[in-house]
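Only one protein chain is missing from this complex, and each of the others stays in its spot.
Right after this comes chain A.
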Amino acid sequence: MRIPILKLYNCLLVSIQWELDDQTALQFQEDLLQKIHETSVSGVVIDLTSIDFIDSFIAKVLGDVIDMSNLMGAKVVITGIQPAVAITLIELGIGLNNVLTAIDLEKGLEKLQQELGE
């Protein structure tokens, strides 16, 4: 299964709707970078509202894809992290410290527009 990536104006929108296995996570990393390249967007919002746990592997894949997107010139905002996910990530020792976040998709898009200065 591949995660759908939608283009909306100057952004890409990704909503992860099901539990990520390793293959899907790695495929997503590649697909997102390819899509940034094809569309020349300057921002990405990744919505995790439906995700009920994140382990260190998925956290690494996410953190890496954010860094990779930044390298290409696209800013990434993560939205919708559930309380249980925030708690377990911090207990794992993973703060995702330099990552832009917002409470939901709408706020995420607003934050992205601010970051992009538009």
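Keep in mind that, in the parts below, a contact is a pair of C-beta atoms (placed from the backbone, for glycine too) under 8 Å apart; a residue touches a chain by one contact, two chains touch by 3 or more; residues count from 1.
Convention: contacts and distances are computed from a predicted model.
You can't see one chain of this complex, but its UniProt record names it "Anti-sigma regulatory factor", from the set "Anti-sigma regulatory factor", "NADH-quinone oxidoreductase subunit D", "Sulfonate ABC transporter ATP-binding lipoprotein" or "ABC-type multidrug transport system, ATPase and permease component". For the chain left out of this panel, the touching residue among A:Leu6, A:Ala84 or A:Ile103 is A:Ala84. Which of A:Ile54, A:Val77 or A:Leu109 touches the hidden chain is settled by the complete complex: it is A:Ile54. Not every partner is drawn; the one left out touches chain A at residues 19, 21-23, 52-57, 59-60, 82-85, 87-88, 91-94.
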